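First up is the structure itself, then whatever we jot down about it.
With one protein chain held back, the other chains of the complex are shown just where they sit.
Order of writing sets the labels: A and B. Residues in every chain begin at 1.
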Amino acid sequence: MIRKLALAAAGLMLAATAQAADLKIGFVYVGPVGDFGWSYQHDQGRLAVEKEFGDRVETTYVESVPEGPDAERVIRQLAASGHGLIFTTSFGYMDPTLKIAKMFPKVKFEHATGYKRAKNLSTYSARFYEGRHVIGTIAGMMTKTKKIGYIASVPIPEVVRGINSATLAARKIDPSITVQVIWVNSWYDPGKEADAAKALISNGADVIMQHTDSPAGLQAAENAGVYAFGQASDMIKFAPTHQLTAITDNWAPYYIERTKAVLDGTWESTNTWGGIAAGEVKMAPFTNMPDDVKAAAKKAVADIASGAVHPFAGPIKDRDGVERVAAGAVADDGMLLGMNWFVEGVLGDLPK
Amino acid sequence: MIVLEPRPQPSRALGLLSPVIAIGLTLVAGGILMALMGRPPLQALEIYFFQPFEEFWLWLTLPADEAAMWLYTPSEVVVKAIPLALIGAGLAVCFRANVWNIGAAGQYTLGAVLGGWLALGAPEGASGIWLAPYLAAGVLGGMICAAIPAWLRVRFNANEILVSLMLTYVAALLLDWLVRGPLKDPAGYGFPVSKDFSESFVMPVLVDGTRLHLGVVFAILAAVALWVMMGRTMKGFEVRVIGAAPRAGAFAGFSRDRTIWFVMLLSGGLAGLAGAIEVSATVGHLQPQISAEYGFVAIIVAFLGRLNPVGALFGAVILAVSYIGGENAQIMLKLPKAVTGIFQGMLLFFLLGCDTLIRYRIRLALPGRA
Partner (left out) sequence: MENFIISMIIAATPLLLAAMGELVTERSGVLNLGVEGMMLMGAVVSFAVANSTGSSTLGIACGAGAGLTMALIFSVIALSLLANQAATGLALTIFGIGASGLIGQSFVGIALDPLPKLAIPALSDSTAFGRILLGHDAMVYLALALAGGVAWFLSNTRGGLALRAVGDNHDSGHALGYNVIAIRYLATMFGGACAGLGGAYLSLAYTPMWAENMTAGRGWIALALVVFATWKPWRLVAGAYLFAAVTQLQFYGQDWGLPVASQFLAMAPYVATILALVIISRDVNLTKANAPACIGRPFRAER
């Protein structure tokens, strides 16, 4: 009787895992797939993998997994239930992913935006700051009040980098431009994002940028007749007449490449930081802008892709006047990864 | 029209049965929901509620080498139940006194903060005995947070529900500020995490290959101790009387104010302890997200356990199962996370409804009838 129950239960587990696919791929998202931002784009990458490989793969995703103790269990569950490749898509999953990677050496793990690796754990991220350079260029040309508003989430290097990159690009167009930052202390809070946008607009900003995940700020900008940029996804639906473009996260090429590597047996632990050239950062169609701005934007994209322009080419001084990058040099990855200072022209506090 | 007839005595049978009936009703309602969502009801319910128990059974009965893999999920249920039970037991006592501590989440957070502050400030290579002061700091942190609504209630008659609740937001923002500022790990690339706690501040794991840790001992001890206190000591009697009949308690010389202080500090201290334990055992450093919402779920746990500290242990296990089942349902059935909240809310509704059966008989009568 006990044996029967055991076999039945084991059968249940196996039934859940038995399939004709060569590879089961798991995805762990920090937010809901419907956030239309960060997690949504990762899911688009997942769908692209399914499309590319058809029956050879089967994908699973778990959404809204908090970055605390639950993450470890979810990742382990995926590893233990036959998934051979697992993508964990948020910084806070770093330690749990590493721990589970050690426990399951045959499973391959890919961690987004982290820095700890192992033989079976790769890291990957995208050079979103390249996209920021493009939107900084556009904003620089579109602003009439010379004030750009920036809805920022949390003061981590990723966000600081984006602010700096956009500011540097805008000030290249006109050195009198300032960028006002408002921190909302959350990645996703539509109410707060809308409020921040309105506050920025009321203080004179006529172009709004954001590093938060919902379209609320963009919507507020549209309703106020102010230009803005979408974030992570093309948010044109929310601002049909005022979205200039959006920096979209395009994970499909990377996910397809890594899946292929696992299927071919050539997968190795790497650290990938792809940008516009690699296709990981894609700009949404340029809309609602005059032709000369459009041309400048396209040129900026081409220049970055070809390497002719680096968003952090010196000389770069921070707000206190200290020179961080000398003339003729570019900021190296180390400086970019640890960036915790603002360039000249950024207004707003930066918690140390 | 619903007519309630009081029973001459509260029904003891229903006292034990009402949680069972409530769970049963939740399963039925849940099954209907699954069917409406196009998922196989029985399979969905099995994944949500029964799988961890099945796996536990397998671990018990299979030979050693095959059994090992089945221990993980049951052990995770216990790991998740530990903070729920600790907080739930304390809240059970608090609610019995008719003091509504809704802010356990804030007390949990402050306990984690104070413990973490100690752990991060301790000298390198501190030995294992530091775990004791770490946990004590957790208790203290929770008590400090609970003292505010207690004091404001006693001194100014401010509603403790609202004060304790507002403090949950304050505590969360304080933690956020600390890990982005004073306590941030300088080597952490600017991310809002503190340095990892050193070995001596991590809760010892009891079973290899799992996360089952010493906290389970604390949870069981606390539940039993509180149960003994409530049932067999003068203090417990005092708490129960103040809760059920405050005027009678006043006549008996029991001080309402002292009771408020006592139960708030007790439940706050336990919540703070849960916070410190959970951070130490499952996270290992301070970060903005430390599952403080356990403080709210523990309210359901307390009711599920019929406001009995030992009952809270069982309530915690059931709720932990619903969480973990929810995750598995996401993985295996592609069910959205929101469904777990629906289950938990329904469970509490049915519980509260069934509890009425203990004191009353329900009759449906036409209006106007005697």
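Going forward, a residue touches a chain if its C-beta (ideal position, glycine included) is under 8 Å from a C-beta of that chain, and two chains touch if they have at least 3 such contacts.
The shown structure was predicted, so the numbers you read here are calculated from the model rather than taken from an experiment.
In the full assembly, the chain not pictured is in contact with A, B, by the touch criterion defined above.
Only one of the listed residues, A:201, A:244, A:296 or A:331, touches the absent chain: A:201.
Interface with the hidden chain, as seen from chain B, comprises residues 2, 4, 100, 102, 148, 152, 156-159, 161-163, 165-167, 169-170, 173-174, 176-177, 180-181, 296, 299-300, 303, 336-346, 348-349, 352-353, 355-356, 359-360, 362. Chain A residues in contact with the hidden partner, per the touch definition given at the top, are 32, 34-36, 40, 180-185, 188-196, 198-203, 214-216, 219-220, 223, 237-238, 347-349, 351.
Rule of thumb we're sticking to: only the chains that are shown with their structure count from here on.
Averaged Cα coordinates give chain A a centre that lies 35 Å from the centre of chain B.
Against chain A, in their complex, chain B makes its touches with residues 46, 54-55, 57-58, 61-62, 69, 72, 76, 79-80, 173, 176-177, 180-181, 189-193, 211, 278, 282-284, 287, 289-291, 323-324, 327-328, 330-332, 336-337.
Those residues of chain A lying in contact with chain B across their complex are 2, 5-6, 9-10, 12, 16, 32, 60, 62-70, 72-74, 76-78, 80-81, 91-92, 95, 115, 154-157, 160, 185, 337-340, 351-352.
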